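All protein chains but one are shown in place.
Order as written gives the chain letters A and B; numbering starts at 1 within each chain.
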Amino acid sequence: MALRAALRGKSGLAGLLSCSSHGRLCPSSSSISQRNNSSSAKLIVDHDQTTGVAVMHMQSPPVNSLSLDFLTEICITLEKLEMDKGCRGLIITSNQPKVFSAGLDILEMYGKSPERCGEFWKAVQEMWLKLYGSNMVTIAAINGSSPAGGCLMSMTCDYRIMADNPRYSIGLNETMLGIVAPFWFKETMVNTVGHRNTEMSLELGLLYKPAEALKIGLVDQLVPEDQVLSAATQTMTKWLAIPEHARQITKSMMRKPTIEKLCSNREADIQNFVSFITKESIQKSLRMYMEMLKQKKA
Amino acid sequence: MALRAALRGKSGLAGLLSCSSHGRLCPSSSSISQRNNSSSAKLIVDHDQTTGVAVMHMQSPPVNSLSLDFLTEICITLEKLEMDKGCRGLIITSNQPKVFSAGLDILEMYGKSPERCGEFWKAVQEMWLKLYGSNMVTIAAINGSSPAGGCLMSMTCDYRIMADNPRYSIGLNETMLGIVAPFWFKETMVNTVGHRNTEMSLELGLLYKPAEALKIGLVDQLVPEDQVLSAATQTMTKWLAIPEHARQITKSMMRKPTIEKLCSNREADIQNFVSFITKESIQKSLRMYMEMLKQKKA
Partner (left out) sequence: MALRAALRGKSGLAGLLSCSSHGRLCPSSSSISQRNNSSSAKLIVDHDQTTGVAVMHMQSPPVNSLSLDFLTEICITLEKLEMDKGCRGLIITSNQPKVFSAGLDILEMYGKSPERCGEFWKAVQEMWLKLYGSNMVTIAAINGSSPAGGCLMSMTCDYRIMADNPRYSIGLNETMLGIVAPFWFKETMVNTVGHRNTEMSLELGLLYKPAEALKIGLVDQLVPEDQVLSAATQTMTKWLAIPEHARQITKSMMRKPTIEKLCSNREADIQNFVSFITKESIQKSLRMYMEMLKQKKA
């Protein structure tokens, strides 16, 4: 049933891997001010020093595509927050309507030099490493669709709260675009929903409606759309009440094997991505996909 | 609840590992004709060149026991289909009433020389390797009971549709016969239903009714008995719409570790089986089991 529903849902998917039509030239100017806020073109960080919770709002129009610049900005912000002892919890959410993040920016993979592709992939790895290995409590406040890289980002968090809106969907749907999710995407998903759900998800490139995602454990909680952030804040309070040191060591114990596997294979993973993505057949798939997206908009 | 129901169901199980009373002398004459069909004594293959889907009907009376000859025939057929670029999807089903496959042929394990036992086991491995590692989309249309080797065969497929008939059951019930499922049976099951379900299943040799099998994820979908094949065909259409290359690489990524584990231990696994099965105590169990089956028939 879930399979059929998910396949049905696919016809209506908007993003997937996304294609941002604007440039990638915004400076990475994020900085955590002393006054609890930092802002840049694409990332608003509200850091409440009293509670120790930072909320990172993604606002890279139109759909928070993860371009190299945006990823770099996210990584710099994550590193600052991680090193800030006053920040113990991180909530990730979106300021763009209807979408959490549409995933990796397709423009970074199309018509680019191998060097550039490699640089991009390294940034994707970096974001995953920083999030999956974070000592902070991390909660994804998924207030819109969250395909591909957006789903990966969500899965790195300690807890996932999604808007209960059947128009939204979440999943690692790379296969639908002819792209293969790498082993660390796969392992993050296996650690979240188990082997069989991951196998079917990845083979079919499934996107799940919120109710289906809850059922297989891809998200932990559904709330009305306007309560996503407040629910995340409430849950954060409970997580921050847990003895911190023990929680951090425990988290590390659970995730270390997966993290170490990427750490000891980063370069090979990059080479693997670059040689795959620069293939003529894959480039052709991406071009067709982008044209399909353009026609949808028109 | 599931446990108690499953244990209750056990009293009524007919097959287990099965005992084919006919000889094993049918020639392995399967061949894929240009005219979309191939037929042999025990295997009917309908290959629809238009859709790229082959349906493999098992008809080795009375219960599709997997004898050495039948396994050999299946392997030859699988190899041909795998190499045929016109064949992208495979549906496996049964032409025998009430049974998908009753599993490994007990006669191959009773009173046979170690050499013969080893040859048999190699064929079991071969079938598993071909099915679990297939590049085709594979769907099990389980239109009858599917114990032991029949369950293994089903679990190698990408998707399992079972007849919603409470008289049928499915499971790796080898333990009930005093036999131990080897590690690759175990890992295939862990990859399907998780560690705990597998542990309880294998320790108790559980057979699940269709509704129970659906609940733990041992099958993916139940349909009325007369719709098993049509449902499989419909599902196949959806799977074949997925970008093929990405789907294949993804499938391989999910299954490779388990496959490689057998590949690098085939000979030891054969020796292990032979020395176990030729033990006097095990031979005695098998004899008693066969006598019990005979009495049931009478």
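Some points to look at:
In this section, a contact is a pair of C-beta atoms (placed from the backbone, for glycine too) under 8 Å apart; a residue touches a chain by one contact, two chains touch by 3 or more.
Since the structure is predicted, the reported quantities are computational estimates derived from the model, not experimental observations.
Screening B:Val45, B:Met58, B:Met176 or B:Ile270 for touch with the missing chain picks out B:Met176.
The residue from A:Asn95, A:Asn165 or A:Asn191 that touches the chain not shown here is A:Asn191.
Considering the whole complex, the residue from B:Thr198, B:Thr233 or B:Gln248 that touches the absent chain is B:Thr198.
Set against the missing chain, the residues A:Ile249, A:Cys263 or A:Met292 yield one that touches it, A:Ile249.
By the touch rule set out above, chain B reaches the unshown chain at residues 1, 3-4, 7, 174-181, 183, 186, 194-196, 198-200, 202-205, 281, 285. The set of chain A residues touching the chain not shown comprises 158-159, 190-194, 217, 220-221, 235, 238-239, 242-243, 245-247, 249-251, 253-255.
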